[in-house]
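Excluded from the complex is one protein chain; the other protein chains are retained at their positions.
Chain lettering (A, B, C and D) follows the sequence in which the chains are written, and residue indices restart at 1 in each chain.
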Amino acid sequence: MPGSIRASGWGEAMARTIETVAEEIRSPSPGAMLRRRIFGHYGLVFGIAVLTIIVLIALFAPLLTSHDPYTQDLMARMKPPFWMAGHDPDHLLGTDHLGRDYLARLLYGARISLAIGAVAALISGLIGTAMGVAAGYFGGKVDLVVTFLINVRLAMPVVLVALAVVAILGGSLEVVIVVLGLLLWDRFAVVMRSSVMQVRDLEYVNAAKAIGCSVPRIVLSEIMPNVLNNLIVVATLEMAHAILLEAALSFLGLGVQPPTPSWGLMISEGKQMMLFEPWLIAIPGVALFILVLAINLLGDGLRDVTAPENRG
Amino acid sequence: MKTRLLVGSVAAVLAFSGSNALADKANDTLNVAFTKELESVDSYFNSAREGVIFQRSVWDGLLYLNQETGEYEGNLATSWQWVDDTTLELKLREGVKFHNGEEFDADDVVYTVNFVAKPENGVVVQRNVNWMKEAVKVDKYTVRIITNGPFPAAFEYLAGPVSIYPNEYYAEAGPAGMALKPVGTGPYQVESVEPGKHFVLKRYEGYHDSPKGAASIGTVDIRTIPDVNTQLAELFSGGLDFIWGVPADQAEKIAAMGRFTVANESTMRIGYLELDAAGRSGDHPITKAKVRQAIAHAIDRQAIVDSLLKGKSKVVHSACFPTQFGCEQDVTTYDYDPEKAKALLAEAGYPDGFSVDFYAYRDRPYAEAMLSYLAKVGIQANLKYLQYSALRDMRFKGETSMSFQTWGSYSVNDASAITSQFFKHGAEDFARDDEVLAWLNAADTSVDPAVRKENYSEALKKIADQAYWVPLFSYNSNYVFTQDAEFTPTPDEVVRFFQVSWKQ
Amino acid sequence: MSDDVTPPVLELVSVTKTYQVKQGMFAKPKPLHALNGVSLKLNRKDVLGLVGESGCGKSTLAKILLGLEMPSEGQVLVDGKEITAGERRVLARRIQPVFQDPYSSLNPRKSIEDIIALPLVVHGVGDSASRAQSVTKMLDLVGLPARVRRGYPNQLSGGQRQRVAIARALIMNPEIVICDEPTSALDVSVQSQILNLLGDLRDELGLTYLFISHNLAVVEHLATRVAVMYLGQVVEEAPSQALFANPRHPYTQALLDSVLTPDPSLSVPETYLGAAYPNPISPPSGCRFHPRCAQLKDICRSMPPPHILGPDGHVDCHLYAAATTQ
Amino acid sequence: MDDPILSVRHLTIDIPLAQGTMHAVRGIGFDLKRGETLCIVGESGSGKSLTSLAIMGLLSKKLRQKAEKLQFAGLDLRNQTPRMMRGLRGDRMAMIFQEPMTSLNPAYTIGDQLEEAYLLHRKAGKAEARARAVELLGKVGITAAESRLSQYPHQLSGGLRQRVMIAMALMCEPELIIADEPTTALDVTIQAQILRLLSDLQREMNMAMILVTHDLGIVARIADKVAVMYAGEVVEQGTAAEIFDNPRHPYTRGLLRCIPVPGKTKPGERLGSIPGIVPSLVGNFQGCAFRGRCDVAEPICSEMVPVQEEGQEHMWRCIHAAGEGASEGVSQGVRP
Partner (left out) sequence: MLAFALKRLGLAVLVTLTVSLVSFSLLFMSGDPASAIAGENASATDIEAIRTLYGFDRPFLVQYTDWLFSALRGDFGQSYYFKLPVADLIADRLSTTMLLGICGISFALLTAVPLGVAAAVRPNSFIDRLALFLSVMGQAMPSFWFGLVLIVIFSINLGLLPPSGSSSWKNFVMPTVVLGYYAMPAIMRLTRAGMLEVLNADYIRTARAKGASEWRVMFKHALRNAVVPVVSLAAVQMGFMLGGSIVVESIFALHGAGYLAWESIARNDLPTVQALILIFSLFYIVFTFLSDLANAWLDPRIRVG
């Protein structure tokens, strides 16, 4: 079949083209380039490292401490942590106001914070992505409706509504997660809408349509992979947002309920004694700060490496 | 609203130029903090502790309870006697003037009593006033108060929550006006009110010769600061002189600092577990007496008192505050005995324990501590921490099987203020014990102290036997104030500003 | 060519596409006639060059042919049978696109093999082994080495990408390829390679092209027939040689005049297309070209031009109305 | 013979990249006299736009730029302070960019932007600047110039915007105008108009013009002199007639064979092509950059590239003299 081409005068030239192509293909694949960029980005590496450590801590909390985070000992309350005088070597980070091991609560608390962040981001991600993608892909009336809903959602004061709902339903871990999940979808919707709009008009999407791809296939296989980086970035930021909001709700007394060892709750409980035993809020506060910092750095880093020209 | 907003903003900006009134002995101002926003300073239209404190300083009752002797003394009344079981005649003090200059006489008493006794006027705490039917003027300085049936505790209320208002002013201003510009006869007059936020009291120079005694400090500046930490921060940085309700741990630390006086006094408030023995919330293990007794044995109340409440708190065994009239102390007690608790549970058919919702509205650490004790004997209690009104709603509907409650009896030193409140088949009665009801009815309506005492005793004994309640502990309050001030707290948890003075 | 036995592979019968353009909150949306009664025929192995300025409706036409848009009025016939809205997949097997920008026409997240094989996957043709084989064949056909298949679009040059796009278009053995400015984003040295490839493939596979371009030199080189569009209408259509040798419509003439051949002895031509391209929402009355026409007559302002059929093609212009009626 | 207004010798531009230094422009040079038009022609990545930006002093500070000589109207541009360069830009040398859609600031009116170009360099009042703006809008063929002044860029079509850009460049009657692909984004019909306008104005105002383009058609029609750039070098330079009628460098010849020429190339006929792609300019580079794509390359091409000259103006970089061996293996030439 390509005989005619080979036979033609520029067969040799064609052969050389192929050689150049062979050279050219040494430039790395998108995955390899991504890996290369990731490891050149300190913030991202730090974020990944810290987050990995925290996830491992959460997973293996029972192996890291022999204490149970719920067992109280009223005779051994508020023992100071190891760097202070009078500490108990059995409780490295001391004990809280009910004599529970602070280290154990901190370690198990990682589970709570991560679960809240991850599940809330997942719920809001599903809602927001569905809405954003629908609006971005179909445009027109669908877009009008979604944009309107986004506006309504943005107009509602999150903290206030979350407080009200939690006050109504009572603050269990599940309620807090669901409420946050139902409230934090706006950024997903906004970002997905605009990213999908950008991709929607690219020619490879038209090509896929012309090939005869169904709408679900176009969305899932042509559009989503190209907006996934934005989705992941938003997901990390919203995860951090959810963790901070839970902490704020717990701080205001309308979040996760005790004795759940949530970091926000630990700050809220430790706050009572903060002027005398500052470490009670310093320890969970710093843990929370580091977790959120790591997640944010991860998100920022991902944004940088997937769109290096758009750091901001 | 827009214009008002604007004006408000401007005013707030202008206020920047003013400086923070510095608190101290030097300018004779006592700076104190309320923890809760007071819904209304009209003493009949709030139900908060802060309201009681405010009321005691601004208004007077007809009688006065001497905290040291426990005797009733005349305040706005000079003498009083029961004409019959339901009629109390009082002679009023002459020459008393309200803060606005209005003269005090029988008309004021009649107007006040008749106003508050009418349920449709919506006095918030009805039990403070609903025992009165009406007041009748006999002459300018003599009135009769007619009660709805015999009411032995009447003096307690007349010396407490029933404050006398100026009839002319109140008729005109009403509760709304009174809330913004309160007028009374008390040792302090109100200089300014920013609802919920900020109140300034000035010594009433024309205060009559009351057993309360005249105020010593010129100005009391009250701000609402919800957060204990902020209160402490203000205290440390000199913005406040006097706070109370300081949690035990903090009070201990402050006492150790030596910069402030820390005083501890018990209060009439007790904490208890309310158990749904009657099964109002459905069929669950708690309807079984053995289970309730197991719960009583499971909780180390002494440890909670020693570690968490501290101060003058004590473990209580009876469903009332020990000093209250009729509060029988010789009742069945339940020691901390987890093994026995487990055995009782096994006997009741729950060798592996059970799971139950545990409601609470305050003192989360105490609730958590109890949770942990219950867990040790196999009772998996899930804490549901609600706002007071929400929890009360649920309790009224009988939806709670177990809740951690507290009750302060309005500082009324009589068992009727607590036991009768909760065991007379009302919405908050989870025992529904007819026998108890009968005893309490007898005790509440008799004027014979012996009869009352005996009936209360029977009721309380049965309550303890059946473990309808698990009485836990009495509360205490910590008062922290500048070393310049002198103050002796009272067990009724009422801060009487007029009894605070500067150290000489 | 006008054999009555075999209908044209592709035929458009007075296709009109109208968009509603919003003019503000209270104003009623106004109709924009992107296509206004366009009729075209493509016979097998034809290369129909479609030329015109941006905004004339070339791309809308391509979208309709690809089934990306449905005509507001008129019919699209394939082998004489009308294609309805539900039959996009039928269309997809027979008509395939090659787009202008090789950088945005390939999904950057997919490997070259996945991109080329996508039509097979979508239409459920063959198993993965036979698909891989087809991909190899197509790579060879468009002159790319087989190892490219594992690569990603970002690893290829513009010309190579356009070859991938062509491979994807051809893998389903379509009859018609819609080339929408396929070389305008490429350097000249690469453009010639792609043009040669398209020519070779047409010879070899018997393809029919609709070749949209603003580069008249390229059109003249490749097309067998040319249609000139102006404001949603085909104002002239003729066999390529005839049209370039003897442009009849003043607009076609102006277009041809604008072509800058690399001849240093000539200077920049004067095109007389003084006025700007009109706003398609409010097209000029009469002959839509009249405001820019160098041979304007009074009748052009008020009367739409007649549709004058030539021996093989047509021209819509008042200039020739007299000639035919006479 | 008058002195050249612009004289460039051995201009190099290096771009520091993560992988190494990219030698984007490698020692180019040319002279340009008043009233002359130089076309720099080349494919994407050949360094033609960088060259024009370098002359304007608009290169990003991250790029390293060197030249043996960079003289404009007797001034050594290499040691002008930024402030002095600003004084030259827009006044004595001006530039027109490729994208008229994005080259005008969307936030300001046409009038504001035109007047700014004048007010930055002339001690003049707003009224004078305005009058000048109206005058130039008329000159670039915009009717109703007064009313256009208060319009915003988005209200104009692409062709009109490019006319505005030209008017803006001419506000101070510059001696040198650099047009970087000024018609690439425009329709063919508009392209001809704009080019005609540019060459008319250039003649009228006796400016020197550098026109950067990849379109040989434009080059042929407008250039006095042509510089063909490939991989950062000028591979061939000469008058338009010499370049088109007597191309010497294999790349130039290849380019000319690639484009179909109506009336010369037979329709449907196979076009010439230049296989392969531009080599990477990152790192050190030796020898002829074109050798990988060249039909007539020889082993020696990897070591040296001699500069050959013919007459006064025609020069090319290749080991081969005048078309020697160039016709083998390739069938189509430009000329029959």
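Just so it is clear, a residue touches a chain if its C-beta (ideal position, glycine included) is under 8 Å from a C-beta of that chain, and two chains touch if they have at least 3 such contacts.
Please read all numbers here as calculations on a predicted model, not as lab measurements.
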Original post:
For the full complex, which residue in D:6, D:54 or D:165 touches the chain that was left out?
Top reply: D:165
**OP:** Pick out which of A:92, A:161, A:197 or A:232 touches the chain that's been left out of the picture.
**Re:** A:161
**OP:** Specify the residue from the set B:216, B:302 or B:387 that touches the hidden chain.
**Re:** B:387
Original post:
Per the definition of touch given earlier, which of B:124, B:214, B:255 or B:375 contacts the omitted chain?
Top reply: B:124
Subject >> Sites on chain B contacted by the missing partner chain, in the whole complex >> reply: 1, 4-5, 8-9, 11-13, 15-16, 18-21, 37, 39-40, 45-47, 124-127, 175-176, 179, 194-198, 223-227, 229-230, 233-234, 236-239, 387-390, 392-393, 396, 426-427
Original post:
Residues of chain A in contact with the chain that isn't shown?
Top reply: 43, 148, 151-152, 154-161, 163-165, 167-168, 240, 244, 247-248, 251-254, 264, 267, 271, 274-275, 278, 281, 285, 288-290, 292-293, 296-297, 300, 310-312
**OP:** Write the list of chain D residues that the hidden chain touches.
**Re:** 56, 58, 82-83, 86-91, 94-95, 97, 99, 102-109, 116-117, 120-121, 151-152, 154-155, 165, 168-169
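Criterion: only the chains that are shown with their structure count from here on.
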Subject >> Distance-to-centre winner among chains (Cα means, whole assembly as reference) >> reply: A
Original post:
For chain A and chain C, what's the span in angstrom between their mean Cα positions?
Top reply: 46
Original post:
Using mean CA coordinates as chain centres, what's the chain C-chain D distance in Å?
Top reply: 32
**OP:** Scan chain D for residues touching two or more other chains and write them down.
**Re:** 270, 273, 275, 277
Subject >> Overlap residues in chain A, where contacts from two or more other chains coincide >> reply: 8, 10, 14, 17, 24
**OP:** Would you mind writing out the residues of chain B in touch with chain A in their complex?
**Re:** 228-229, 232-233, 236, 247, 249-250, 253, 300, 303-304, 306-308, 364-365, 367-369, 371-372, 375, 383-387, 390
Original post:
Within the complex, which stretch of chain A touches chain C?
Top reply: 1-2, 4-5, 8, 10, 14, 17-18, 21-22, 24-25, 27-30, 33, 202-204, 206-214, 217, 222, 225-226
Original post:
chain B touches which residues of chain A in the complex?
Top reply: 70-72, 74-75, 77-78, 97-99, 167, 170-171, 253, 257-259, 269, 271-276
